[in-house]
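Here it is: the structure, laid out below.
A protein chain is absent from this complex, but the other protein chains hold their places.
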Amino acid sequence: MFMSETAPEQLLTTHDGRSLKVSLARALRREKLRALFLIAPLLIFVLLTFVAPIADMLFRSVENGIVEDTLPQTVNALASWDSGSGELPGEPVYAALHSDLLVAVKEKTHTRLGSRLNYEQTGISSLFRKTGRRVKRMDDAAPFKEQFIAADDKWADLSTWQTLKQFSPRYTDGYFLAAVDAERGPDGIEMKPADEQVYIYLFGRTLLLSVAITISCLILGYPIAYLLAALPLRTSNLLMILVLLPFWTSLLVRTSAWKVLLQQQGVINDFLVWIGLISNANRLVMINNQTGTIIAMTHILLPFMILPLYSVMKTISPSYVRAAKSLGANDWTAFWRVYFPQSVPGIGAGAVLVFILAIGYYITPELVGGTSGIFISNRIAYHISSSLNWGLAAALGTMLLAAVMILFVVYDKIVGIDNVKLG
Amino acid sequence: MAGTRGASVVYDSVQKSYDGESLVVKNLNLDIPPGEFLTMLGPSGSGKTTCLMMLAGFEPATHGEIYLNDKPINNVSPHKRGIGMVFQNYALFPHMTVAENLAFPLQVRNMNKAEQQEKVQRALEMVELGQFGNRRPAQLSGGQQQRVAVARALVFDPELVLMDEPLGALDKQLREQMQYEIKHIHENLGVTVVYVTHDQTEALTMSDRVAVFNDGIIQQLSSPDVLYEDPQNSFVAQFIGENNKLNGKVIDIQGDECKVELSDGTHLKADKVNVDSIGDLTTISLRPERVEFDDAVSMDNVVSGKIEEMIYLGDHIRVRMNVAGNDEFIVKVRNRGEKRALSVGDTVKVGWARNDCKALDHVA
Partner (left out) sequence: MKLKSVILAGSAVALTATSALATDMTIVSWGGAYSASQNNAYHKPYMEANPDINIINDESSNEAVAKLRAMNEAGNITWDLVDVVASDAIRLCDEGLAMPIDADEVLAPAPNGTPASEDFGDLIVSECFIPQIVYSTTFGYRTDVAEWNGKTPEDICAVFDLETFPGKRALEKRPINNMEWALLCDGVAKEDVYNVLETEEGQAQAFAKLDTIKDQTIFWSAGAETPQLLADKEVVMGSTYNGRLFSLIAEEGQPVAMLWDAQVFDIDGWIVPEGLPEDRKAMVLDYLKFATDTQRLADQAKYISYGPARKSSAPLVGKHAELGIEMAPHMPTDPENAKNTFLYNYEWWADYRDDLDAKYQAWLSQ
């Protein structure tokens, strides 16, 4: 700044007379390009496999073009119909529906629309399938309204048309509403009947169980990491291999092993009955419930807690604890006031890692969680692979992502994100 | 803090082995009276730090007993020994402020808040860091951290303070300054200090007595001047201060005086220190500053040698000579200001008194 003010005109040049700034930029540009070139494979990989799918997921959770694309004239004609009027739409709407359906049946898109709208109202799937078979045989001269109602009396049902109109815009909040157990009723947004509410409950359970898993990972992992950090390198390497051993066996094998151990006729119960701690009639239920999920997931995620803890503890010099003891602190005080606070960054990193992994797990809860130990991810998986309701799956996934991010911000506020050390 | 007395420490036949095969400390007997500043000096691996750690309670003694104020402490856990300790890298708790660090030993002793604060402030002022209570250790310079570490080791009025190479991480100038400060604190408080270092200057500057360790054994235990003037063996002679070695054979012994024949036939008179009988091989130790040029002819021992190299060092001139076949023979000549007629290549006579040279055990 000072330089440029005293000699603004006098631009510095290199030997060959070019401006120094230009030359510097040129030299740096080559460096930058080379760096960019080197990270390009990773960058492209991340963009294609990570950023793009997440963007796609966010988009799917609100996208709803299928109604307008399949029934353009009907949507247009419905615009002037008041869904609160209590009367069925007029003949022009049925006529528009007829000509839309003729095209849709030819392109076989009407059944797809049917299964989309069936998520919102039961029965529309078969309504479209059935009507699709009849629409070609309809008489162009006679009024379509009667013919449609004759084909299926659901066309005389107000709620069918209300659903159609409600979901005719290209973008919808319907999936997000469904993801929080709500729906848009005649009087605006309202909660679904109690016997259909499941997602908020599952979100809550997922968070709660993930916290429980994180805590049990911490309780089990902390002493192990401490031991690893305190032992001489040769012994700790051996122990480290044991810690990493679960990584080398298939997830399904490990989970099945837990079944053998935990089930009511399993090894642990057999042993407890044999030593007489419990009676044969009162065998413990440790699997196909939340206990099973917590135990199996803790085992699977334990290394993710131990590794960051270990790498932080490794940097804590033993002289701190010695100093504390020489200053008069007993073992517990030395640990709690001096060692533990210094290991907090490792706890932070391990807890965040385990929690985020736990919150998105679904294979293990599916296998050992029974009905009370399953997570929200299990429903996401169900909607992706079984019900094909990808919009709802995307909305649930987006909410999960948002929940994790909110927790992250809260964590940052309370503990501080700079207080996280992965190594 | 003013009323603190020092504690006495006794090592009684203490042995220490880590692997059950070799001893790192071999039969240590050491008596430290109250208020003494004792330094354990020795090269690394000599067993000095192990001795300190046994006293602090971080390493158990394999055999023998350590007494603190005449009470055996082998089975007393470290936190109950009431010993202040300054660690090599200070071990200041990084997550606490300076004041919290200092208050820590007071808190664990359940002292009330007001008294804590007062003591902490006094300790900070003692090390001239009165304004730094709210800083974190990482915000202090190395010298300041050092002082905090000393203050923390003293704040709970221990009778004994252990220091494990506390100045090792400081630069030379700061180290010298800290040496005096620690010495003054010791003098003011009267606590017993056991100090471990491998730096002989540090040991000589600060200590009442120095225990020179080598190979798990105390080679010599005496005050700094005795250590320098009357080394008991070649190891001590060489480890403390600069030293000329001349190897030879004892050819005559009379009382505490002996005659030594060097390999080139030169005969020297020396104090008999660590030789037993005629015919023994010996290494003669001689301090470089005790060798004279000018009055050489009238001294007990006179030899001639060739000047190989002269280095001007300001307060003195360091002359490297070849004497009796040893071309590492160093003479320190005080710089008196007058021109000297010495130059490289001259053959001159040098001399020294008999009791400046000691016949010690032979080293190759």
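Per-chain numbering from 1; labels A and B assigned in written order.
As a working rule, a residue touches a chain if its C-beta (ideal position, glycine included) is under 8 Å from a C-beta of that chain, and two chains touch if they have at least 3 such contacts.
Just so it is clear, the model here is predicted, and its values are computed rather than measured.
Visitor: Considering the complete complex, which visible chains touch the unshown chain?
Guide: A
Visitor: In the full complex, which of A:Thr49, A:Gln265 or A:Ser279 touches the chain missing from this view?
Guide: Checking the options A:Thr49, A:Gln265 or A:Ser279, the one contacting the hidden chain is A:Gln265.
Visitor: Which of these, A:Leu102, A:Ala156 or A:Ile384, touches the one chain of the complex that we don't see?
Guide: A:Ile384
Visitor: Which of these, A:Ser83, A:Ser99, A:Ser159 or A:Gln197, touches the one chain of the complex that we don't see?
Guide: With A:Ser83, A:Ser99, A:Ser159 or A:Gln197 as choices, the missing chain is touched by A:Gln197.
Visitor: Write down which of A:Ser23, A:Ser83 or A:Thr111 is the residue touching the left-out chain.
Guide: Once the missing chain is taken into account, the touching residue is A:Thr111.
Visitor: List the residues of subunit A that touch the chain left out of this view.
Guide: 108-109, 111-112, 114-115, 118-119, 122-126, 129, 195-198, 201-202, 205, 263-266, 288, 366, 370-372, 374, 379, 384-390
One rule holds for everything that comes next: only the chains that are shown with their structure count from here on.
Visitor: Once bound in the complex, which stretches of subunit A touch subunit B?
Guide: Subunit A reaches subunit B through residues 317, 319-320, 322-331, 333-334, 337-338, 341-342.
Visitor: Looking at the complex, which residues from subunit B come into contact with subunit A?
Guide: Contacts found on subunit B: 56-58, 77-85, 87-89, 91, 93-95, 104-105, 108-109, 152-153, 156, 162.
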